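First, the structure itself, so that you have it in front of you.
Apart from one protein chain that is not included, each protein chain of the complex appears where it belongs.
Moving on to chain A:
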Amino acid sequence: VGSLLMKETDSAIITVYIGATVPTGFEHTAAEEVQEKIGVDARISKDRGRIYFPISTDKLFQVHRLRSVDNLFVVVEEYDHYQFKESKEETLMELQQLASKLPWSNALKVWELNRSLKKKKGHRKGGNSTRVKPDSEASVADTRQQELPRETSPAGGDAKTESVADPESCQQDSEEALPEARLIKFRVTCNRAGDKHSFSSNEAARDFGGAVQEFFQWKADMTKFDIEVLLNIHNEEVVVGIALTEESLHRRNISHFGPTTLRSTLCYGMLRLCKPQVSDVILDPMCGTGAIPLEGAIEFNSSFYVAGDNNDMAVNRTVNNVSHIQKRRADKGSSSGLPIDTVQWDVCNLPIKTSSVDIIITDMPFGKRMGSRKKNWDLYPSCLREMARVCRPGSGKAVLLTQDKKCFAKAVSQMGGLWRKVLTVWVNVGGLHAGVYLLKRTAAVFGQTPEDVRQPRGMAGTQMDERDNK
């Protein structure tokens, strides 16, 4: 069988299906983004955290503009109701036979096209994951870099993610032109979820991988691979794909990490939820390393962001992260300044005029990752009160991420006169189950509801009108 990779430029436009992994809970916002930027309808998979959409090869570059996506792959084949054989031996044998029957050709063309696209972009090695700038001050390595970016579905009693290879992905460094000029290296990664399978993901990856190797005469390499073949099995749904992204792309903006830096895809999902408008003033009063406001300043750049934290290291890291992006933009020749500022402050006592903020968006301390449960009992109500004060009555919004759901629910119910819960998105952050809450600021003026027992901060004479045009 020789290589199925075309030597001559095959300029025929083909349409393929792309699969994307997104933070669980944000499948719908990701589908929205696909509709907005690519103009096609995405299907949300039953396997949580995945969406699928068609794309023609002339538009392939657009997938790299998607900000809600952690990883991308091109679908080779998809089975909605794969009938697994009774015994493990038969099932694995069938998977082996599958390798030579699959329609690899189009997917491989897309893989190759994608590779050339990335080279043209001058794609940075290793994405934006954990590189420390040589001239930066010591940055704390992110403790969550061990986690697999691939989310596993806890549905079904037996969900596991196992790779044949070491999950640490490796950036290929080959600059050689044609793939056939040298031997292709590959690996197979299998995600398996469901309680009726007779085999493990390890076994499936091993046997399927063996057959793929046999068929293509590629070389198996666990760390320095060119092609990553994905075998995703979720109950009766089986998807074979080829990866288009390396694993560590979801921290694209951050070069200076803190202990709890949120991945950019999650930040993007939260921002989309609050629908930033032109000239909205958006505050992150507990910004940590600034991941959320920075993502906003880049992607929703018609608004203005103020990032704040009480911690020295946090505000300095935020400024470093902003500078890093600005320098990158300046190097590319575009105007570098971002609509973002950083202030050091206490979230319970904000030095901000009453009713001057449109949106509050933040990752609230979890208690397990940072702070403590006891502290949250006092912190959350004070926070919500102060946030209500600075937020514009009637039109203001808040999008708050927290794992301490009990504490948060109590605090919100205490603040019913100032905040109204609109919806909740359940997400997974660093393996912890958390909620993203969208709140609307009521029309009640601060200082007149039973909740705000403290004196309102002097409303310095503004010429502000009461226009509620949102």
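Keep in mind that, in the parts below, contacts are C-beta pairs under 8 Å (C-beta built on N, C-alpha and C of every residue); 3 or more make two chains touch, one makes a residue touch a chain; residues count from 1.
The working rule: contacts and distances are computed from a predicted model.
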*Among "Multifunctional methyltransferase subunit TRM112-like protein", "deoxyribose-phosphate aldolase", "Proteasome subunit beta" or "Coronatine-insensitive 1", go ahead and choose the protein name stored in UniProt for the chain not displayed.*
"Multifunctional methyltransferase subunit TRM112-like protein"
*Just one of A:116, A:217, A:302 or A:448 touches the chain that is missing; which is it?*
A:302
*Of A:15, A:349, A:413 or A:448, which sits in contact with the chain we cannot see?*
A:349
*asked:* Tell me which stretches of chain A touch the chain missing from the display.
replied: 278-279, 281, 301-302, 304, 306, 310, 315-316, 319, 335-339, 341-346, 349-353, 356-357, 457-458, 460-465, 467
